[in-house]
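Omission of a single protein chain aside, the complex is shown with its protein chains in their original locations.
Right after this comes chain A.
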Amino acid sequence: MSDVSFVRTEMLPEQDPPASSVGVVGWMRENLFSGVWNSILTVISGVFIFYTLYGLLSWAMVPTWAAGSLNECREILHNMGREGHLAGACWGVISERWEQLMFGFYPNGSEEGTADLRWRPVLAFVLLIVALAPVLFADKVPGKLIYLSMAYPFLLPFLLWGGSIWSPIAVAAGFGVGYAAYRVIDGVAGSLAAVIGSVVAAILWWLFLASPVAGLLADIIPLGLEPVESRKFGGFMLSITIGVVAIGLSLPIGIVLALGRQSDLMIVKSLCVGFIEFIRGVPLITLLFVASTLLNIFMPPGTDFDIIMRVFIMVTLFASAYMAEVIRGGLAALPKGQYEGADSLGLNYWQAQRLIIMPQALKISIPGIVSTFIGVFKDTTLVSVIGLFDPLNLTNAIRADSNWNGIVWELYGFIAVLFFIFCFSMSRYSMYLERKLRTDHH
């Protein structure tokens, strides 16, 4: 046999990839300049982006932060050699009014004999994040924190509106009364009677006993914060408050409505369907007009039904109807076998919902739920049509100051950036949650 070998017996060492296909150059060749047309598109887009950014930044990066009026801004820009309608931004308006855009007319201590109370909304929103942590990031925080989350719905109005500390405590006690009634009646007459009894007991407490008891306790131990009227609320504080209340309440109400819509009980079902279809068939702006004008005329004179409370109710109802339909979508997506499996395990209706149906239905609905949240948060700007000072309406009030009349883009830009931050964080969180709850192991 010849000793000529035609097959290599040892492997060649690995070589580095050619320089043109790795690193920055390789990435650009592959993604930006992979062909003639793509190269042309890349160049055109690059030029477009450059001009937009150049225009925007040269407009925005101007030293007008300290200016006291639009004319001062123009003087600064004039001294820099810039002229014309869009010569540069006038950031003086933001530096003078950003606190107002944040807090509206919440007492800031400028009036004689009043204290700066703005720490209260700040504390309320910091606590909101803490209280949300056990709900949003259940695996990363101590479980005891859930007690704060449970107390938060009573803490929020107390901090924002002030007044006696006993009123929120009396309202919270209603839940205790309901629970006690449930335990007592459950032992005597069975669970259905217990549910009805506990609801009746709680409502009786709220209607007739809560406010005298709170008044009595306030007389004995006067503890509380200085009250702040709803009229003083404004700016982002108002948007966030309306958003948080509507988002927080619409999820549970939406779940109940969605279940009610699928119920076999005719009255419950038609009530839920009627409510959802009515609210979804009416624009939010109409509901707000009803809240601000019609209710006033129908209610007996002298009833001082707070305008912000009316807006809360309307926005919450609106969000709940949409939420119910989103969750119904989740319920409809569950295979029938899940319901039958729950039945075959001998679970009753509520156990099945709590342990099997809802965890899956809600998980499927997460993108829809978060979209509804974001939509509700943005819809809060609609309250400007009934004269409440949300950030957009405040821009109008700020322009009515003759120092700042004529300023548009700076104010709207500032508000847009803040709204983007809030909405984008919500959207990122929903993506995180979807990843975390993924069970299909791809």
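The rule is short, and it goes like this: contacts are C-beta pairs under 8 Å (C-beta built on N, C-alpha and C of every residue); 3 or more make two chains touch, one makes a residue touch a chain; residues count from 1.
Note that contacts and distances are computed from a predicted model.
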(message) Just to verify: the chain that's not displayed, which of "Phosphoribosylformylglycinamidine synthase subunit PurL", "General L-amino acid-binding periplasmic protein AapJ", "Helix-turn-helix transcriptional regulator" or "Heme exporter protein C" does UniProt list as its protein name?
(response) "General L-amino acid-binding periplasmic protein AapJ"
(message) So one chain is hidden, and I want to know which residue out of A:Val184, A:Val273, A:Ile386 or A:Met426 touches that hidden chain in the complete assembly.
(response) A:Ile386
(request) With the full complex in mind, choose from A:Asn296, A:Gln338, A:Gln360 or A:Ser427 the residue touching the hidden chain. (result) A:Asn296
(request) Have a look at A:Glu99, A:Glu226 or A:Glu277 and name the one touching the chain we're not showing. (result) A:Glu99
(request) Just the residue numbers, please: which parts of chain A touch the chain that's not shown? (result) 70, 74, 83-85, 96-97, 99-100, 104-105, 108, 110-111, 231-232, 289, 292-293, 296-302, 384-389, 393, 395-402, 405-406, 408
